[in-house]
Every structure is written in C-alpha cells, then in structure tokens.
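Okay, handing you the structure first.
A single protein chain has been omitted; all remaining protein chains appear in their positions.
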Amino acid sequence: MTLPEAPKAVGNYVTVKRAGNLIYTAGHIPIDKKTKFTGKVPSEISVEEAYKAATLCADLTLATLSSEYKLETLTPINVVGFVNSDPSFTDHASVLNGFTDKLAETFNEKATRSAVGVASLPLNVSVEVQSIFMIND
Amino acid sequence: MTLPEAPKAVGNYVTVKRAGNLIYTAGHIPIDKKTKFTGKVPSEISVEEAYKAATLCADLTLATLSSEYKLETLTPINVVGFVNSDPSFTDHASVLNGFTDKLAETFNEKATRSAVGVASLPLNVSVEVQSIFMIND
Partner (left out) sequence: MTLPEAPKAVGNYVTVKRAGNLIYTAGHIPIDKKTKFTGKVPSEISVEEAYKAATLCADLTLATLSSEYKLETLTPINVVGFVNSDPSFTDHASVLNGFTDKLAETFNEKATRSAVGVASLPLNVSVEVQSIFMIND
C-alpha cells in the first residue's frame, strides 16, 4: 500500500494521540500535495467525487497512523464523518463508505460510524473524518 | 422493557464495537419497522415529535447493545446528538433529552452529552445519536 505524506495540523493541535490502548486521530480533510476536494455535496461536488474525497481522508489518516504505529497492531473502533452538504442532502452513507471501505480493506475489520451533514468545513473541504483505533502492542 | 429489533448498519460499518472496557455504538437514527421520523426541527417536525425520535434512537441503541451485552453490565459515558435543524433552532436540549431521559431511566446514571444542529442527516431523519458505554464484566 502506497500512502501519501502524513498531513500537518492546521491549527494548535496534533494529528494523532494515544491514551492507554486507544489511538485518536484528528479530523482529517481531503487535501494532499496533488488534490483538494472542496464544495458542498451534491450541488458543488457529486457523491462519487465526495466518495473519493473520503477515500483520501482515509489514506491520510493511515499515513498519520503509520508515522507513529505499525498498522497491523491497530483495530478500527469508531469513525465520525462530517459531510459539507446542502440542507437537502440524504446520502451521507455513500460518501462515508469511501472512508470505511478503505478501513475495512486495510484492517479486515469494521468500525462503528456516525455520518452527518454539516453547514461548513475548514477550507471549504467536502468531508472531514475523525477516527479512533485500538492498539495491541 | 420491550425493545425494537436491533438495526442493521446502513453502509460499510458495524453498529457496536468494543475496545477494552469501552463500548462504542454507531450513530443510531429513528427508523424502525413501524416508524420513521424525518424532517428539520422545528419547521418540518416539532420539538415534541423530535423528542420521540430521540427516544426511538435510544430504544434502538439499547436493542443494539442488548444483542451483544447484558445492559446491567453497562454504564453510559458519552452521548453526541445531531439534530437535523433549521439554522435558527436553539432548543436542542429538549430534543436530546428524549435520548438521555431513556438512558438515565434504564441505567439509573447519566452520561456526558453534546447536542448540535446539523445541516442534513442520512435519509432526512430528524436526529442521529452516537454513544459510548463502559462495560464491567
């Protein structure tokens, strides 16, 4: 698996933190050196593109985790996905599957998930995802 | 206590997951075989009806927990409630009390809670609630 470069925090926080056997990752947004997914779903960006945005959030989350931990020691526990959406949007599951498909494929295990549509996101990105993992080391 | 049937995940995730002594439940939405609460609070659904929606979220969360754990081994720790709301809505507490009243009644103990109003929710439901419990087994 080829991962992008681990993202830096955009503000006064860290991107990953351990508490006992839990690993928290900050909200990850779909921006890397080559790509940036912005706009509201579905009026400004399609569900299909927003799925790709969520996949990039997952790749960046994995990059963050890889920078400090071995992925094979981790189990995904919880995912909260925020979709930058129009008020009438209803298909959050199809967007967030981009994140949890990647997680399920990587860890061969599924997490719990919440998916909601928010009024706005930092830098106008289309999706932001925070996760929690358990470590067994 | 009569509980509804435990809901299935609508997407690539699981509805409940254990990490050490913590039990995470996915965002639960107010849809069962008989009922579906949809629309924005308060323009499309009243606070009173949204309270009932939150109660159904709690019943479904309890059903999910019951499918894997004995409720008497659990303590509610944290609740995050997302209300599908108009931008002018201010009474999130009265909606989310539908969830936490049920929890307090069931476990005789209260959790921490966050209550926010979101721009949209999956399937246009009126509320979605994610929770964390501690298990003592």
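Going in written order, the chains are labelled A and B, and every chain counts its residues from 1.
Operating definition for what follows: a residue touches a chain if its C-beta (ideal position, glycine included) is under 8 Å from a C-beta of that chain, and two chains touch if they have at least 3 such contacts.
Treat the numbers as computed from the prediction; the structure is a model and nothing was measured.
Colleague: Which residue from A:A6, A:A104, A:A119 or A:I135 sits in contact with the chain not drawn here?
Modeller: Result: among the candidates, A:A119 touches the missing chain.
Colleague: Against the chain that's been left off, what residues of subunit B make contact? List them.
Modeller: 20-22, 75, 77-80, 83, 85-94, 96-97, 100-101, 104, 110-119, 132, 134
Colleague: Touching the missing chain, which residues of subunit A?
Modeller: 9-17, 19-20, 22, 24-27, 40, 80, 82, 87, 118-124, 128, 130
Just so it is clear, only the chains that are shown with their structure count from here on.
Colleague: Rotation angle, subunit A onto subunit B: superpose the C-alpha atoms of these two copies and give the value as a multiple of 5 degrees.
Modeller: Superposing the C-alpha atoms of subunit A on subunit B needs a rotation of 120 degrees.
Colleague: Averaging over Cα atoms per chain, report the distance between subunit A and subunit B in Å.
Modeller: That gives a centre separation of 22 Å.
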